[in-house]
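Here is the structure we will look at, set down as structure tokens.
Heads up, one of the protein chains got dropped from this complex, but the rest are sitting where they should.
Right, chain A next:
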């Protein structure tokens, strides 16, 4: 393991994992990337806690207390923090629950009688406390870059990362910027 490789950490908060999938959509370019970077904490490694990193990539919005904890740990450890995808940037589809009372949401899913037995709202101390709204990550920590899309394409992620790794200010051409 080289000491002078750039360290990258990634995490998924209230997202669907699609942005991580899109990161893998760089396909064979992955083999070039791993010559330049080393992955710290990420769903793709077994490193459970984020260490000091150059770049942190965050997918998903903030929907519960543990998301805040993970996000703040990332911010503290990563020199550059990137919000990737619609959920991290503005809450995305999970934020569709924001105009509904959280209690009603729980009732619907865990207490409606159709085929359901022992209906109850899960409330064990091991379950993190949910917020009644899903928040963009920029409401909790300072974000250095926003990479939009649901998800951004593998090509867009590749362009963004290679710009950053080569010391250029990341810039995506118009056709790479998608919000769908």
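Here is the rule we go by: a contact is a pair of C-beta atoms (placed from the backbone, for glycine too) under 8 Å apart; a residue touches a chain by one contact, two chains touch by 3 or more; residues count from 1.
Just so it is clear, contacts and distances are computed from a predicted model.
Enquirer: Absent chain per UniProt: "FAD-binding protein", "Sulfopyruvate decarboxylase subunit beta", "Nickel-dependent hydrogenase, large subunit" or "Dehydratase"?
Expert: "Nickel-dependent hydrogenase, large subunit"
Enquirer: Name every residue on chain A in touch with the hidden partner chain.
Expert: Given the touch definition above, chain A has residues 1, 12-22, 24-25, 27-28, 30-31, 34, 38-39, 43-48, 60, 62-70, 92-94, 96-97, 100, 102-106, 108-110, 112, 114-133, 135, 138-142, 150-151, 153-154, 180 touching the missing chain.
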